[in-house]
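Let me begin by presenting the structure, written as structure tokens, before commenting on it.
The complex appears here minus one protein chain, its other protein chains still in place.
For clarity, chains are labelled A, B and C in written order, and residue numbers in each chain start from 1.
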Amino acid sequence: MTVTDGSLVVTDLRVEFDGFVAVGGVSFDAHPGEVRFLIGPNGAGKTTCIDAITGLSKGSGSARLGGQELLGKPAHKIVRLGVGRTFQTASVFDELTVLQNLDIAAGLHRSSLSLLRARRGVDPAIHRALEETGLSRELATPAGILSHGQKQWLEIAMLLVQDAKVLLLDEPVAGMSLDERTATGELLGRVAATRTVLVVEHDMDFMRRFASRVTVLHQGKVLSEGSVAEVQSDPRVQEVYLGTAAAPSVMTIGREDD
Amino acid sequence: MKNLKPWLPLIGIGVLALVLLAVAPSVLSMHWINNLGKYCCWAIAAVGIGLAWGRGGMLVMGQGVFFGLGAYSMAMHLTLESAGPDSLPIFMILYDPLAPLPAFWEPFRSDLFTLLAILLLPVIVASILGYALFKSRVKGAYFAILTQALAVALAVLISSTIRETGGDTGLSDFKYFFGFVLSDDGNKLMVYLIAAALLVVCLLVVWQLGRSRFGELLIATRDAEERVRFLGYDPANIKLVAFVVAAVMASIAGAMFVPIVGIITPQEIGASASILMIAGVALGGRASLFGPALGAMAIGWGQSSLGSSWPSGWIYILGLLFILVTLFLPMGLSSLVGKVTGLVWRPRATPTATTPAPEFTAPEFTEVKK
Amino acid sequence: MDGLIPPLLNGTAQGALLLLAALGLSLTFGQMGVINMAHGEFLMAGAFIAYLTQQVISSSDLSIPVALPLAFLGAGLLGLLVEVSIIQWMYRRPLDTLLVTVGVSLILQQAALQIFPAQGVPVEKPGWLDGQLAVLGYDWPLRQVFTLVLAALCVAALAGWLKYSSFGRRIRATVQNRDLAETSGVPTRSIDRITFFVGSGLAGVAGVAASLIGGTNSQMGTQYIIPAFLVVVAGGIGQIKGTIIAAWVVGVAMAYFADWTTGSLAQVLAFVLVVVFLQFRPQGLFTVRTRGLT
Partner (left out) sequence: MLITSRGRVKTLLATGALAATTALILSGCGARAGDTVETTAPAAASCIDTTGDTIKLGFLNSLTGGMAISEKTVSNVLHMAADEINADGGILGKQIEYVQEDGATDWPTFAEKTEKLLTQDCVAAIFGGWTSSSRKAVKPVVEENNGLFFYPVQYEGLEASPNIYYTGATTNQQILPAMDFLASEGVKTLFLAGSDYVFPRTANAIIKLYAAELGIEIVGEEYVPLDKDDWTTQVAKIAEAKPDFVFNTINGSSNVGFIKAYYDAGLTPETTPIISVSIAEEEAPAMGHEVTGNYASWNYFQSLDTPDNATFIDAWKAYPGSSGVTSDPMEAAYISMYLYKALVEKAGSFEVDDVNAAAAEGGVTFDAPEGTVTLDGENHHISKPGHIGKINAENQFDIVWSSDGVIEPDPYLEEYDWFPADVRDALVTSAG
């Protein structure tokens, strides 16, 4: 894939906490048109990567969006450059309605003075995002009473209205039903047509169905990279997973999950 | 207007304006007009606290600082006006009759400068303080304690700088208010009306801020500051605006307090005064529009009437109010009104379908093995 | 006598008293997140218990050692009462604990004013605290040395208790993750109660020390509450060593400021210093390291 203005290029990213190396020189890139998955066992550094890219924790190395270096910038400035993210636990503003949530997300490029005015009418981008995520009927619902899946979609919708070029999604289908997962996956596919989508996920089934490319992290380093099939057949990946957990119990849990 | 509901607050403000500006002056005696004026001042400060604390989540325990800025600006002006041109205030004569007026007093001879100082001093101080605190992400209890400490520090500072500020006995005995004789009943009424009108204006400002996008953003920041950051806003700036607006309101409150009450001392800006300002807001309802103002007025009235008939009882009642309201009505009495009439819509965070997301779901290994 | 020594030693003793007042707070605020504005009144309760003990045991040589555990117990029980009746409902609303405890503090102050002589009561110091200890050419009053020793003992006892007892481990588990601790069978309710009891009890001990240094009256708590909170905040939440250093630095700084300027300016400068310090280290001197990311 070629590097475009909407491409996220991470080079030799390192994150340390008090001498503990959480991410030790990770490089990967993601481009518009693909749904890139970031997987790995617990503690592999997946979320930490996203945190560093979005300015939540301090990292060294380089993470570029188009020509812009992201590392070292304050979080809100990184967002303004076009990098949006979600969190493991759905975080929407419970006291505000779906519309208000989206309106806030859509407003980051508004002038400060216009903030002092009340909202009149609905931004067309919000309508589009609502349709895209199937939340049109929940316009006036307080976000706090949405279902878990709906909250996750609202978060994605918020990224859409803020017109993020790069969407970093941290476990977007955790806790969702199978139908909801399928819907989410299809949504991501549509979104990825024009944007870069990077998903951190544990759900292998979900990954197999919707990933364009996969990067496997292990102990803060890239273990393997490629298509779903390539990664699954990589012996190093198999070894890591075999070596880190006792097979029978894991299998049981795995079946339950299926 | 197809839908009346969004305009209800405005109608409420209108009714309050009518009561304060038209009904009260024709019904109440001068004594109660004066008292009401004092309550209005506390209410103005409370409206600001409601914005910063109720909607912005910043528990401002040091509003005395800004109250003091406005009050002392006004009091210095009125002291100089009472002393007359080229004369020193009495308390200064006492310490050194020949020394000139301290430099920072001189500009307060000007009417215009005084008015500007009342509005701009809190903006400057709150901006610097807020910028520093919010940028370094001081919040919650830290913020509350630090602001309270600053209020104490300012009160101690004023108490100990006697020739410069009048010390603990403060500034009092004002004769004139921008040329008006303060002992005249007509002028007292005028001062009251100004305070009441300013309260109405402050309510309008908070109403407009509340219905604006900024208001939504402020609540969003209160509930999930980090999330707001990842929507591309700097929460520090959002909080700063609310903090500065609250500071200006406290300053206006202080400035009007001086001609109405006739004395300002460091005690009015110290720890317990700052906490008492919070009391009304908590009682009325921190996040509502009218709650803080009405709560502050209720506390003021309680102090005037109950404090007279049963002084120690009033302290116990005040203490119990703090406890019971916080315990049972964290959103204040206004939430009770809302619950009863349904006028105030208050979403409950009760997810309809909650599937708790397990910390760690299906381990990857099984998938690979297949 | 070197002019720099007396403020150093006096400041150290002031810091020790501040530490005693802050120690309980570092438990209730640091470990539990409760912003107890009535902590100063728990301290006052300890001071009045010292006075009451002296009414029974008239020899102050004996009464003060007896008063210390009694004050711990009395203030602790007062704290427990407040915890059980009010605070236990508020653990999910830390800022609101500040408001309720302001109410508690108002009530306790007024009650003390009405129960005890308004002018305050005398607490006589034990005869064995008469005199001074020569340190670096300064005659350091024994009463101040006593404060320092008492603070050291309390710190040692608290630290040991937190570190080595199974109870201390449970407290730490509860602090780090209440839900997880609960599901792993830690009885968080009784942990809360005991922590609050000990935190409030320490305020009582501080009250005995304070009654030996200043006046014992209904207002005495108010002068300790803000500095004590500042010390806890500057030291870093939940960090006893941070609290110790912060208390010492604030105490000594105040003493030197008071030496160079006036007592008033010293207080102003010390407060402003802490606020400025927190600009640069908003988490205080020491922080509990967590990844805090996932």
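A few points about this structure:
We take it that a contact is a pair of C-beta atoms (placed from the backbone, for glycine too) under 8 Å apart; a residue touches a chain by one contact, two chains touch by 3 or more.
Computed from a predicted model, the values in this text were never measured in an experiment.
Of C:144, C:174, C:195 or C:239, it is C:144 that touches the chain left out of the display.
Contact with the chain not shown here comes from a single listed residue; of C:173, C:213 or C:285, that residue is C:213. Residues of subunit C that touch the chain left out of the display are 1, 3, 6-7, 10-11, 13-14, 17, 110, 113, 117-125, 131-132, 138-139, 141-144, 210, 212-220, 222-223, 255, 258-259, 262-264, 267.
Across the interface with the omitted chain, subunit B contributes residues 10, 13, 17, 21, 29-31, 34-35, 38, 81, 83, 87-91, 93-95, 97-98, 156, 159-160, 162, 166-170, 172-176, 179-181, 183-187, 189-190, 193-194, 197, 200-201, 204, 208, 257, 261-263, 265, 267-268, 272, 303-304, 307-308, 311-312, 314-315.
The rule is simple: only the chains that are shown with their structure count from here on.
Ranking all chains by how far their C-alpha centres lie from the centre of subunit B, first place goes to A.
If you average the CA atoms of subunit A and of subunit B, the two centres end up 42 Å from each other.
In whole angstrom, the spacing between the mean C-alpha positions of subunit B and subunit C is 31. Separating the CA-averaged centres of subunit A and subunit C is a span of 47 Å.
Of all residues in subunit B, none touches 2 or more other chains. On subunit B, the positions that touch subunit A within their shared complex are 208-209, 211-214, 216-217, 219-220, 223-224, 226-235, 347-358, 360-369.
Subunit A makes touch with subunit B in their complex at residues 39-42, 54, 56, 74-76, 79-80, 84-85, 87-89, 91-96, 100-101, 103-105, 107-108, 110, 114-119, 142, 144-149, 151, 158, 162, 171, 174-177, 202-205, 207-208, 232, 237-238, 241-242, 244-245, 247, 250-251, 253-255, 257-258. Interface residues of subunit C, counted against subunit B in their complex, comprise 29, 33, 35, 86, 89-90, 93-96, 98-100, 102-107, 109-110, 113-114, 222, 226, 229-230, 233, 262, 264-265, 267-268, 271-272, 274-275, 278-280, 282.
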